[in-house]
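The complex is shown incomplete by one protein chain, all other protein chains being positioned as in the whole.
Let's turn to chain A:
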Amino acid sequence: MPPRYCQDSPDAIAACVLEDMALLYHRPSGQTHMVISPVPEILAALDNGAALTAGEVHAELARLYDLGAAEEAVPLVEAHLAELAALGLVRLA
């Protein structure tokens, strides 16, 4: 079974978009993260509270963005999700 990821909690993150990046303030830890695309988009895909696999996040994003071939893009989404889980910004469902 591929791992499923979900938001840390519905209001865990305060986000602020700057010209060239996005800032994420993680309320539970008090840490500020500076991120660039596709991290804000991946987090937005989890916004409705669902627990999704990397493939499902990719499918969600592919409706809005041109991500290229799925066999290349899905492992990248998976790597980002694992990284975000390590930072505490998302968690394994």
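Throughout what follows, a residue touches a chain if its C-beta (ideal position, glycine included) is under 8 Å from a C-beta of that chain, and two chains touch if they have at least 3 such contacts; residues count from 1.
Rule of thumb we're sticking to: contacts and distances are computed from a predicted model.
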Chain excluded from display, named as in UniProt, from "Nitrate reductase", "ABC transporter ATP-binding protein", "HPr kinase" or "Acetolactate synthase": "HPr kinase"
Interface residues of chain A (partner: the chain not displayed): 14, 16, 18-21, 23, 25, 27, 30, 32, 34
